[in-house]
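One protein chain omitted, others in place.
For chain A:
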Amino acid sequence: MLPSAPNHWFVRKVIYWRWAASVAWSLLLLPVCTALFVLLSRVSLLHPIGWISESFGLLCGSYVIFSLVLLFGVLLVVGFFNLEYYTAVPSIPCTKIALLGKVLHPRQCIHMLVHCMLGMLVAWCTAAMIGGRYRTLSCPCAVEEGAAPAACLNELHLFFLLAGGFVGYSYSLLGLLNNVNYVSFKIIQRHKYLWFRSSLLAVVRYSAVRALYAVRNFCIFYYFLGYIPRTWICSTLGLLRDSSLHRLDSLAGLLDLPLLYHLWLSCCFLLLTWHVSVLLFRIFVSEAYSFPVQSSFSEDTSQCLPKVISEKEPMILKFLGLQDLAVLAHNSPCRRQEVFSLSQPGGHPHNWNAICTECLALLGELTQRLVLYQEVLSSNGRSWPPSCGSDHKSTSSETSENSGTEELSHTPRVRAGLKTPASSLFRAPVGGAGGTLPFTPDLDSPFSPAVTRRMAPDPSSPWHGSVQSPHLMRRGPKLWTSSAESPPGCVLPESPAAVPSPPAGAQKPSFLSLWFQNRQEQVKGFLAKRVLIMYLFNKLPEASSQALFADSQMHIWALQGLSHLVAASFTEDKFGVVQITLPRILSTMLMLQEAVDRHFKLPHASSKPMRSTCCLEDSTFKMLRFGLRSALKTALYRITGTFGQHLHAVQMSAEHRKRLQLFMDYKE
């Protein structure tokens, strides 16, 4: 169990060290927390001197020292799980069933189990540190005179242990639901200490509130189900029940204020130490890293910025690389010079080419993703033969460009015409207004295999990997629609990829496939009427839109970096390396702009999600699409504002020129 690409140089040299530093700091903070805990656990305002001296005496006692050693171990394991489970791209379940799957995933089960046990361990430590009546599991029974001394169960201790396990479990579960493992990047950069200091208070408050809820929930849980573990422990260990004490699963037993206070304090202590370690890990990992732009040694080239941002794994490396690109493009003239520089033998702008190509590929990929999503949504989840769909991909890049947006409105009708009446009949109860119905397209929907297949990158298509030609890029949004209308016979004859046979198959589907399709629709219609199924497969509102933009922080940085570099090239680029790529950059951005604009016209896309304000429940990913939209506009304005008039000399299609003119007139 190690993070993805554990042998990558970056993970070895940077991430591990950052993790180690964060763990070291959280270990250093642990004695402070423990001392505070001990001090607060025996608070007595009436005898302050006795209280403080007693606490200090206790701090040096063997129980506290031993607990501290155990707690160090616990924090190490928690830190290991932080490293193992962190992610830079949040996973957003789009349906209830996906959420359920996420919770029941084996990986998550391990997480829960381990945290449950760690919670018990911490609870044992706190019980030992508080001492008194909580310390041991068994105690001598309060027996009447003459009877043989017997061991009784100390229910308080059991109560503590179970509470620890419960809190550990709820920590893991809530962490999953609130995406606590998501490492977000801050909008500004500050020193790590300042970040920590400014978030510490919020973390303390958050832990206290969470502990309060946990205590309440645990008390309810114990009130109803507490007898099961109690009798089990009694029977396994052969302990008796002390009948002279109140049972804890009764109201009288639970309304013991010192007990509740100590329980809350222990939960608070547990959550605080764990949350602090998460906080430190996040702060350390998301710290900006400065990559060299170029290196004079060939063995170091893999550590240079152009190489780093083109790597797929580990994800965090790509994020940090793009962040560094945005930073250097904005405020570091000497590093910008390196980007614009030419290679020494040969005089090629390798740095700029690599950076620009990678950023454009990222943006192009997002455009494609958005276009596909809209496409799928506009067809309302109707799946047409997948062979046809994949063929569209390969053929349509050759279809003429000016068969443009007006075709979009025709497509559903044409496509419906291709279908048999029977299939549309069955679809009737299912279809209708999109968005909220169960079978609207969805990344996770199990009912649209063709759809999911289309969403996945198709290695056979020319769109796989980075896009090389601006010519192809420009036609991106019109793919997949145009060829549906153009009769299959008259696809441009000179294109070798346009083999007409699969579209012919689409036109006259065989009887078997038709029958199969009908069955499928029938099953769908049947299932759609069951309430539970509906509930599970219902899309969570706007989740798919969030999932679409889950990694958009990368795109935001790519846009910022590119636009700043282009703007700076106006005065700093001595060799004109940026000029060559300017048309490509502009057309890519304009196409993305078009796709984003269209996306925001969809239902749910422009509504603002609820946000939590706490520092640990990071919900910045929910707003990334808004961030992307504004970053895109700002990037375009930055370029048009800098170049102004000169952009008229740039070659681009008439449609893009029209759009760009809007930006130049500040009318967008």
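Miscellaneous remarks
Here is the rule we use: a residue touches a chain if its C-beta (ideal position, glycine included) is under 8 Å from a C-beta of that chain, and two chains touch if they have at least 3 such contacts; residues count from 1.
As a working rule, contacts and distances are computed from a predicted model.
The chain that is not shown carries the UniProt protein name "Achalasia, adrenocortical insufficiency, alacrimia", picked from "snRNA-activating protein complex subunit 3", "DEAD-box helicase 56", "Nucleoporin SEH1" or "Achalasia, adrenocortical insufficiency, alacrimia".
Contact with the chain that does not appear here is found for just one residue of A:R12, A:R190, A:R205 or A:K658, A:R190. Considering the full assembly, A:S198 is the residue among A:S53, A:S198 or A:S343 that touches the omitted chain. Take chain A: the residues that touch the chain left off the picture are 186-191, 194, 198, 330-331, 333, 560, 564, 570-571, 608, 611, 620, 623-624, 626-627, 629-631, 633-634, 637-638, 641-645, 664-668.
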